[in-house]
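Below: one structure in structure tokens.
Shown here: the complex without one of its protein chains, the others still in place.
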Amino acid sequence: MKSWNRFKNSYLLYSFKRDPVAILSFCVLSILVIISILAPVITPYNTYDSATFDIMDAETPPAWMEGGSKSFLLGTDIQGRDLLSTMIYGLRVSLLIGVGAVLFQALVGILVGLLSGYLGGKLDALLMRIADIQFSIPYLIVAIFTSAIFKLAFGVGRYAELAVPLLIIIIGMSEWPKYARTVRASVLGEKNKEYVEAARVIGISRWHIMYRHVLPNTLTPVLVISTIQVAEAVMSEAALSFLGLGMPITKPSLGSLIRAGFEYIFSGSWWITFFPGALLVIFILVILLLGDWLRDVLNPKLYKG
Amino acid sequence: MEQNNSLLTVKDLVKHFDISGGLLDQLALESGRIVRKKTTVKAVNDVSFTIMPQETLGVVGESGCGKSTLARAVLGLYPPNSGEIHYQDQRIDNLNPKQMLPFRKKMQMIFQDPYASLNPRMTVKKILEEPVYFHNKAINAQAAEDKVAEVMRQVGVDPAWSGRYPHEFSGGQRQRISIARALMVDPEFIVADEPVSALDVSIQAQILNLLMEAREKRGLTYMFITHDLSVVKHISTRVAVMYLGTICELAPTQTLYAQPGHPYTRALLSAIPELGVQKPKHLKLKGEVPTPINLPSGCVFHGRCIYANDRCTQEIPRLMRLESGAYVACHGVEEKRI
Partner (left out) sequence: MRHLLEVKDLEVKFALWFGELTAIDGISFTLDRGERLGIVGESGAGKSVTGFAIINLISKPGYISAGQILFEGQELNRLPEDEMRSIRGNRISMIFQDPMMTLNPVLTIGTQMIETVLAHENVSKSEAVDIALDKLKKVHIPSPEKRIHQYPHECSGGMRQRIVVAIALLTNPALIIADEPTTALDVTIQAEIMDLLLELCESEKMGLILITHDLGVVSQITEKVIVMYAGKIVESGATQSVVQDPKHPYTRGLLKAIPGIIPPGSRLYQIPGMMPNLTEIPQGCSFHPRCTISESICSTEVPALISKDQHHRMVACHMVK
């Protein structure tokens, strides 16, 4: 109750209420997230079940166009799946991979950044050089190699099952240095503050100081970059899928849907690629807008009166 | 100045910081050859002093003189390069963190910046409980809470506010909370690093009174570090004047202010702005303060001293007892030229 009151009177809520862009973005994002979580309940068709769709319905245009059918609001794809349902499932997969990859990045990055910044010395030099190396390898190359090796080792059939965790790890691995650097910079700022010295004078061990005193004070910038990182991870996943390295078409993400439809764009079936593309753009846009707003509010240097 | 039953003895303490950075930063081109150069800040050089039980030793000096480094070295926050620190009769500078624990309960610290010295993400209650739980794992929640309330009352902060966060308090109140944290473990010895420098005059008086009260009630011993000569005069029993990492004068407060020995002390005292004195006649120093990276040879003060001669540029003066009871490190004073 107390923390709710604190929130009610906070600058965060005040500036949110005064920013129509933030409100709109937040609403759109919430709706998208809720829809994708509830996908199995609210979609008209279960697109993961091949029994529910018919190849005869393939390439049906959206309902309002000539030749459209009332049962497929946004038309169907080349396999005859309802596009709307497929997109919602696709969004769900994209979101899962995006959030998963960011959690993975954050976990690795925060740990590395905290150790590196607080302990310093040779460990710091070593970890930061590893981060530099990691950063200099394009994630596409990593993805191509990993998925090739994986397909060889486990077969294409198993790949479809394990694609989600695999993509989470591939995308997560490529971006953790961003977290590591952000956290390290903020740890360097915090670790010489007097409250840390006070904890040392009490005799508290450095592991405990790192975890209990330094870590909570470095999380604000982590929160800010996390929003942007989710958007970036979703985009990376879409790019990988578009190149055929991501989610298989039987369990599509927004990226693989765009790819699948792309081949038919000139044969007139533009909707197969257009709607997933538009959804991806809206999804990423609202996350970035919300991230921008959050950064402005949490960064006192940009404080606006 | 070897005294028995002293509380704290510091012998020839040296603390240098290596600021040369990584290997690449250390490389320099010198007369056509690449050499590896180390840059060290010589913050504290051969400092010795003792603190007797229940006295307050003031340490004054200008910025960069090493007084804060000295404070942190005494508490083991910076391991010294050489020298010894004894607490009562136990040497403490070479102890590991576990062996140091019993001394952590006896020695505490108060900091300068009331905004940086409290963890912004912890409530006052959590901040104050932490040392109690840490040093007494068996204590029950009620006892810890009572202790927090008791100490908060002693420093003049309403215990009803213990659930609040530091940013909800003013600078003066935060400094009281910072003092409360130091008092939570019932220490014997407190190092106070510029505890009133960041505060307004009216709040400064409140905090100084609080520190003096705590000293009387709890029989505390202070090492009081400040750049403010009026504050140090008010609270200390003895004063050490530091310049560029060395103590140049150490004397009972009355003696120091009545008859300063070292030329630096004289200049410092004459520079205090006094109320109601219009045109100040302060002693002017020549030259600039050297950096602690390139310390001058001989007496570190010789470049700014109007009495300096050849001996001062070559030989490092040692602290020497005068008839007045003061210790002064100055060749000029020793030779009775000043």
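Order as written gives the chain letters A and B; numbering starts at 1 within each chain.
Definition applied: a contact is a pair of C-beta atoms (placed from the backbone, for glycine too) under 8 Å apart; a residue touches a chain by one contact, two chains touch by 3 or more.
Predicted model only: the values in this text are computed from it and were never measured.
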{"item": "Omitted-chain contact residue, chosen from B:94, B:230 or B:259", "value": "B:230"}
{"item": "Touching residue (missing chain; options B:284, B:321 or B:337)", "value": "B:284"}
{"item": "Residue among B:69, B:178 or B:253 touching the omitted chain", "value": "B:253"}
{"item": "Given B:5, B:31, B:63 or B:140, the one touching the chain that is not displayed", "value": "B:63"}
{"item": "Residues belonging to chain B that touch the chain removed from view", "value": "62-63, 170, 172-173, 200-206, 208-209, 212, 227, 229-231, 233-236, 253-254, 267-268, 270-280, 282, 284-285, 288-289"}
{"item": "Residues in chain A touching the chain absent from view", "value": "11, 14-15, 305"}
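Criterion: only the chains that are shown with their structure count from here on.
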{"item": "Centre-of-Cα separation between chain B and chain A, whole angstrom", "value": "50"}
{"item": "Contact footprint of chain B on chain A as seen in their complex", "value": "125, 193-195, 197-205, 213, 216-217"}
{"item": "Residues of chain B that touch chain A when the two form their complex", "value": "22, 72, 75, 77, 97, 100-101, 104-105, 107-109, 111-113, 116-121, 130-131, 134-135, 178, 181, 185"}
